[in-house]
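Of the protein chains in this complex, all but one are displayed in their positions.
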Amino acid sequence: MQVNSKRRIFHAIAFHAVSILISALFILPLVWMASASLRQPGLPPPRTMEWWPEPLAWSNYNRIFEMLPLGRYIFNSLLVAGIAVPITLVTASLAGFAMTQLNRRGRESLLGLSVVLLVVPTVAVWVARFILFRTLGLFNSYAALLAPALMGSSPLFVLLFFWSFRRIPRELYDAARMDGAGPLEIWWRVALPLSGATVIVVGILTFLLYWGDFTTPLFYLKSQTLYTLPVGLRQLQELDRTNWPLLLAGAMVMTLPSVLLFGIVQRFFLPENRLAGIYGQ
Amino acid sequence: MNRTYTASSRTQLLLMLTPYLLGAAVLVGLPALLSLLLAFLRYDGISAPVWVGGFNFQLVLANPVDLLFPISLYNTLYFVILAVPVRVLSALALALLLSRSGRGVGLYRAAVYLPTIIPDVAYALIWMWIFNPLYGPLNLILDGLGLPTPGWLADAQYAKVVFVVMAAFQIGEGFVVLLAGLQNIPPEYYAAAAVDGGNVWQQFRYITLPLLAPWLLLLTLRDIILSSQNIFTANFIMTNGDPYYSTLFLPLLIYEEAFDRMHFGPGSAMTVLLGLVTAALIGLILSIVGSWGETDAS
Partner (left out) sequence: MQNRWVSFCLLMAFLFTSACGQGEVQPVSFMVFGEPAELKAYQDLVAAFEKQHPEIKVELIHIPSQGDYRKRLAADLVGGEPADVVLINYRRFSGLAIKNAFEPLGPYLEKSDLIAYDDFYALSMRAFSLNDQVICIPQNISSLVAFYNKDVFDAAGIPYPDAGWTWDDFISASKALTLDFDSDGRIDQYGAGVEPTLIRVAPFVWQNGGKVSINNALTLADPLDLEAVQWFVDWQVTHHIVPNAVEEKAESSESRFINGRTAIYFNSRRLVPTFREITAFDWDIAPLPVGRSDATILHSDAYCLPSAGKHKQAAWTFIEYANSMAGQTLVSQSGRTVPSLIQVAESDAFLDPNAKPAHSRVFLDVIPFTLRLPQQANWADIEEICDEELQRAFFGEVSALEAMQSAVKRALPLFTENE
């Protein structure tokens, strides 16, 4: 007994030591970003490891907002993400729900389709999509950026909703149907209210997708007044390619909202034992 | 399942699927077909297109002077072969380590997921700084330890490795999928194994691994196809192919060919070739997941 508990304590210590080390490794890039963003620009950076610069150059953050209309870009990014999230939630959950209600053949072929869509490289449709969007007159408008939201932004989101709706006991659906509810009503009254975690996870993932999207605005946006933050960050880089403090201050501005959002809702992402995970079958 | 639905309900179901199916057709299906057509045209986006038959493929595949396509194909494969195993195995290792419950575990999991949520452009800038050959923290640490300090992105020998390292830190998705997979293994299996006197390795080998295998395979295949696509932004921001094409990956080449040089024909030909490779892999995946709908009759 004595030996056993000692062993258990040793195991716990070892586990936490390893885990902390690994966690530190994964957080390190962010720490380095933060510290470098506060370094005085212009000086040759020090030659030895310096964890926290002295003095802290908070003015870097003012400077980047003077160099470019980053405020405008942030607003634009929030606007795009803000429109994309509700549309995606509706379209992805509708499709996911409909898939649960189809007969087996229909369900299987749609599952197959979703998996195929999941692995189609976006690169493979870049060129043709560009020509297509031009023909549709979507060039230089947010419609080009938001178009994927129509199909639920990513097949993964449709699948997440499908899996989530499938876990809801079938009796609940049947009961609603007995009451004369159509699929739309069941989706709204039964399926969605019972899938809060999935709604949150898909919502966050969608936000991250559009907030960080660089290639679509790179291809389609001409007017500077429409630019989103990732394009702004690229502009910042092109203004002075090796001005690291300013570049990393820009990276901080871009990253902070994602991290904050993730911090608030991370428990929905990471399956605790009971929750069994959004990603679980 | 839906045999009790009325005809109007069935119409409703169809309507619910419409945005998804329509979107897939317009955003993926149609462009895929259009790519196929463009691959046989000479088209610069301004002048009228001209039919050139297989010329574009010849230009891309068998050009004695311009070797950029083979070079970028090599670079892309190099990246995939290094990055995918590293990504899948570290996701598996971390999922195994952090699959238990307990104090602090939630935080550890959050930490592992954290790099995955950093937006691409910011992520690229962060790693450019970390790998800065003179001032970056990595080389300062290596230097402090008396280890050699490679030129990283400035050195053709190491430049690709930087992209592999970057990719190895963004494994949140695979990590969570495997975590969920692990938690779905009924604990009774392990209890039974413990009674039989199986050690930890045997438990892993004979219970965990077989039950996770479908997930691992799926993750691997998906990673093979997507990881090389996803480095476009980092590629564009960090090196643009330098030094001397050593980090010219396929997406960047396609982008430059089409959007910079306005050679939509050869650009599409590359796209089609990429699509063919992908299609073969998709076929493989489909044969694996074809049984999904049947197995979980929940």
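Letters are used for the chains, namely A and B, taken in the order the chains are written, and counting of residues starts over at 1 for each.
Note that contacts are C-beta pairs under 8 Å (C-beta built on N, C-alpha and C of every residue); 3 or more make two chains touch, one makes a residue touch a chain.
What you see is a predicted model, and the numbers here were worked out from it, not measured in a lab.
Check B:Arg87, B:Lys160 or B:His263 against the missing chain and you find that the one touching it is B:His263. Interface note: of A:Phe26, A:Tyr73 or A:Tyr142, the residue touching the hidden chain in the full complex is A:Tyr142. When you scan B:Leu153, B:Leu216 or B:Ala234 for touch with the missing chain, the hit is B:Leu153. Screening A:His16, A:Arg72, A:Arg134 or A:Arg267 against the full complex identifies A:Arg134 as the residue touching the chain left out.
Hidden from this view is one chain, which touches chain B at 42, 44-47, 65-66, 132-136, 151, 153-156, 240, 242-245, 259-264.
Panel shows chain A; residues 42-44, 47, 67, 79, 83, 130-131, 134, 138-143, 146, 219-220, 222-226, 234-235, 238-243 of it touch the chain omitted from the view.
Heads up, the rule we're going with is that only the chains that are shown with their structure count from here on.
Look at where the CA atoms of chain A average out and do the same for chain B: the two points lie 16 Å apart. The touching residues of chain B, counted against chain A in their complex, run 1-6, 8-9, 12-14, 16-17, 19-24, 26-28, 30-35, 38, 45, 94, 97-98, 100-101, 104-115, 117-122, 125-130, 132, 134-135, 137, 140-141, 144, 169, 176-177, 179-181, 183-184, 221-222, 225-226, 229, 232-233, 236-237, 250-251, 254-255, 258-259, 264, 267-268, 271, 274-275, 278, 281-282, 285-286, 289-290, 292-294, 296, 298.
For chain A in complex with chain B, the touching residues are 15-16, 18-20, 22-24, 26-27, 29-30, 32-33, 36, 44-49, 91-92, 94-95, 97-104, 107-108, 110-113, 115-132, 147-148, 150-152, 155, 158, 166-167, 170, 174, 177, 182-184, 187, 208, 211-212, 214-215, 219, 230, 233-234, 237, 244, 247-248, 250-252, 254-255, 258-259, 262-263, 266-267, 269-273, 276-281.
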